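Below, a portion of the complex is reproduced, with chain positions unchanged.
Each chain gets a letter, A, B and C, in the order it is written, and its residues are counted from 1.
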Amino acid sequence: MDNIDTTHVLTQTVDELSSKESLKGLFHQHREGYPLPSSKALEEIIELARAILFPGYFGKSTVNIRTIRYHIGVNVERLHKLLTDQILAGLCFQNTENSEDCESTFKSKSNNAEFIATELIGKLPQIRKILATDVTAAYNGDPAANNFSEIISCYPVIKALTNYRLAHELVLMGVPLIPRIMTEMAHSETGIDINPEAKIGHHFTIDHGTGVVIGATCIIGNNVKLYQGVTLGAKSFPLDDKGNPIKGIPRHPILEDDVVVYSNATILGRITIGKGSIVGANIWVTEDMKPQTKKYKKL
Amino acid sequence: MDNIDTTHVLTQTVDELSSKESLKGLFHQHREGYPLPSSKALEEIIELARAILFPGYFGKSTVNIRTIRYHIGVNVERLHKLLTDQILAGLCFQNTENSEDCESTFKSKSNNAEFIATELIGKLPQIRKILATDVTAAYNGDPAANNFSEIISCYPVIKALTNYRLAHELVLMGVPLIPRIMTEMAHSETGIDINPEAKIGHHFTIDHGTGVVIGATCIIGNNVKLYQGVTLGAKSFPLDDKGNPIKGIPRHPILEDDVVVYSNATILGRITIGKGSIVGANIWVTEDMKPQTKKYKKL
Amino acid sequence: MDNIDTTHVLTQTVDELSSKESLKGLFHQHREGYPLPSSKALEEIIELARAILFPGYFGKSTVNIRTIRYHIGVNVERLHKLLTDQILAGLCFQNTENSEDCESTFKSKSNNAEFIATELIGKLPQIRKILATDVTAAYNGDPAANNFSEIISCYPVIKALTNYRLAHELVLMGVPLIPRIMTEMAHSETGIDINPEAKIGHHFTIDHGTGVVIGATCIIGNNVKLYQGVTLGAKSFPLDDKGNPIKGIPRHPILEDDVVVYSNATILGRITIGKGSIVGANIWVTEDMKPQTKKYKKL
C-alpha cells in the first residue's frame, strides 16, 4: 500500500462501499443500546442448553449427582440472560426492517423478551423429556448403536433435534429470526435442515442425516424415522398477482405416525403419508399414500 | 511413556516418519520468509469480506451510517494486507510443487500479489452489487423467507456465493490454490460445493443447498435456481495415453438463463439446458434440453 | 430476573432438571480422576495426526527437512499423551454405562490405554503410506485437480479418510466410543459419514463427498471410487423377539476392487458388487452385481 495507485484504489473503494446507494438493503444499521443477533451468543446458548439437557455429555463435564444442582443453576441463569438478549435482538431486528419506530416500543419488547426467555426455561424439563424419546428412537433404530451414551455423544440427529425443539418453542411464542439462525447452525453442523416452524412428534429420528430437508409447514407424527437425503418439500407455490410466491400457505407433506422414509426419497407438496407407511430410497412422491402403504422403486 | 518399550516405539516411529522416503510427496517444505496458505488467515479474509459487503450483519455489528466509513476503511486495509499475503502464498506454494526456483522470482511474485489484492478490493462494490441480486433471488424464491435480513443472516446460499464470487475473481486473475481453499471452506460450512472456476450469472440462488455440486467448467446463466442435492457434474472424461484424465476439457453442463433444477437431480456432461427449462427432482439428465422444456420423473 | 415470578420459575426449573427422574438415562455421572471423552482433546488429536502425517500442510507449517524431526518428535509425544487419555476415557465411559465397577479395573484399563496408544503411534508410518495411495487416487480421478498439494490441502476426502483410518485402527484394538466420535467429527466437517468399523482398501477416493454414507459392516476393496451422495446401507435388519434390531449382523454391501459408484446411487444390503463394476448415478441397487457389470439408469 505504499504505492500511490494502491492508496487511490483503496480510498475510492472505501468511499464507494460506504455510499448509501451501494449499501441499500444490505446494511443493518445498529441503534445504540439494542442487542444484536450474535452468532457467538447463540452458540453459547446452544452449548448451555445441551449442557443443561444432557449433563455430563456436553459442557464442562465434571458434574456428579451431588453438585449437579449448582451447575444447572449457574447454566440456567446464564441461559436466561443470553436468551433475553437474543430474543430482544430478534424482536428489534425485525422492526428495523419494517421501518417502524422501535424506540417507542423498546420497553415493552424488552419485557416481552424476558417473559419469553422465562417461559422457555420453564419448558426445558418437557423438552428434555421429548428429547429422551428421540434418543430412544435413535438407539432402537440403529443396529450399529452400542448404547445411549454413543447416541447422545455423537449422533448428529440429537444435535439437530435439540436445536430444532428449542427453536420451535421460540417460533410458537412469536420470536422472529432467532429460531431460524438456530436451526441453520444445526444445518451447518449436521447437514440436517429442519425449518423451525415444522411440527414434529415424539420418538423422531433421522439416520446419518446429511441432506435431509424438512420444510416450514411439515407436520410429522410420532415414531417417524427418516434416512439421509430425504426431502420433505414443496411441489410448487402459488404466485400472487405480482408473480411472487404467496407466503404462509401449507405446502409441505404431512407424515402420520410410524412412517419410515428411506434415503434420498423426495416427498413434495401438501400430501399425506398415512400411518405406518414406508417410502423407499430414491423415490419421488407427490401424491397421498394410504396408511400402511409401501412404495419402492422399481428397478 | 515411562516404559522402555514405549520410548523405543515412539523414537523409532519419529525416525521413520521423518525419513525422506516416508515423506515423499506428502511433505510441504517451507522456505523462510515465504507466507503459507493459512486456514486461519483465510477465515479472517472471509469474515472481513462479509463484514465489508454486508455491514451490520457480519463482523462487529455496531456500525451506523455516521461511522461506517471508519469501519469499512479499517476492514479494507486489513483485508488488503491479508489478501496480499495469501495470494503470494498461493503463487509460491505452486512453485514449490513444480520444483522451480521461487527465490529468483519472489520480488515479482510479491508485486503481483499486491497488484491482484488491490484489483480484488477495487471489485468489491461490483461484487456487492451482484450478491444483492442473489439476495433478491433467494427472497423471491422462498415463501418461507420473511425479509432480506433473514436471507443475509442465515441462508447458506449467501455464504457459499460470497466465498465463490470472491474466489472466482481470484481464479480469473490467475491465483492458484487459494480460491479452491476458499470454496472448500464454504463447502464445509454449507454443504454446497462450487468449483471456483465455474461461471455463474446474477440472480442465482440455491435452496437449502446441502449436497449441491457445481463442477469447474459449468456455465450458469442469470436467474437460475437450484435445490439441494443437485449435481452439475462430468459424465466421463477422456483419458490421455497413460490412462490419466486429461485436464482442462469442458465437461460440465451449461445452464442458460431462468433454468430451475429441483432437488437431487443429476445433470452430467457438457450438455446445454436451454433457457427457462425445468429439471424435476431425482432426475438424471445427460443430454441437451431445449429452451422451455420440462423434464419430470415418471412414477 | 428481578421479578419474583421469574425467580420462581428459574428456581423450580433448576430443581426439576436436577431430579433423578428427569435425569434418568440422560446424565453421565463423572468419577473424580477419570478422563472424559473431550471434543476439544479429540480435535487436537486430529490436528496433531494431520500435522504428523502431512507435515507442512497442516499444523504450524514452518517445518523444513532439517528441523522436521524436532517437530514430529514433539507432536508424537503430545499425541501419545492425548490418545492415552481419550482411549482410557472411552474404556471407562462404556463401563459407567454398563454399571460395572470401573474402579477395580482402573489400573489395568489405564495400562491398556497406554498400550493401545503406543500401538497406534507405531502404525502411523503405515497409515501415512495408505493415505498416500488415497491422495494419488484423488489426483488421478479428478481432472480438476492441479497437483498433490491441492488434494492434501483442501479435498474433503483426505480429511475424512485420515479420521477414518485412525479410528478404524482403534476399533480393531477394541476401543469403544472414541472412534465413532472421530468419524462423526469428519462427518460434520465434510458431509462424509464413514462408520469406523467399515473395512476399506487402498487407493480409495470419494469425489465431492457430501452425503456419502458407508455403513458399519461394509467391505470395500482397492481402487474403489465413490461420488457424492452415495449410500452403502442396510436394506433391512432382522429383529429379535422383542422387536429390536439384532446388532452385529453383516448387513451392508461388499464392493470388490476397482468398483466405481456414481453420485446419489444407493446400494443396500449384504450384496456384492463384483470387481470392476460401475454403478450409475441415482441408481438403487439391492442385488449382487457380477464383476465388470455396468448398471445405469434408464431414462
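Assorted remarks:
Heads up, the rule we're going with is that a residue touches a chain if its C-beta (ideal position, glycine included) is under 8 Å from a C-beta of that chain, and two chains touch if they have at least 3 such contacts.
The model shown is predicted, which means the values in this text are computed figures rather than measured ones.
Total copies of the shared sequence across the full complex, per this structure file: 6, with 3 shown.
We adopt the following convention: only the chains that are shown with their structure count from here on.
Taken as a graph of touching chains, this assembly is complete, with every chain in contact with every other. A rotation of 120 degrees, rounded to a multiple of 5, brings the CA atoms of chain A into register with those of chain C. Although chain B and chain C share one sequence, what matters here is the overlap of their interface residues, and that overlap falls short of half of the numbers used. Listed for chain C are residues 191, 210-211, 229, 264, 282, each touching two or more other chains.
Here chain C touches chain B in the complex through residues 52-57, 61-65, 68-69, 72-73, 76-77, 80-81, 114, 118, 121-122, 124-125, 128-129, 131-132, 135, 140-150, 152-156, 189-191, 208, 210-211, 227-229, 263-264, 280-282, 297, 299, going by the rule given at the top. Residues of chain C that touch chain A in their complex: 1, 3, 5-6, 9-10, 12-18, 20, 22-32, 36-38, 93-94, 96-98, 176-177, 180-181, 184, 187-188, 191, 193, 195, 197, 210-211, 213, 215-216, 229, 231, 233-234, 237, 244-249, 251, 264, 266, 268, 282-284, 286.
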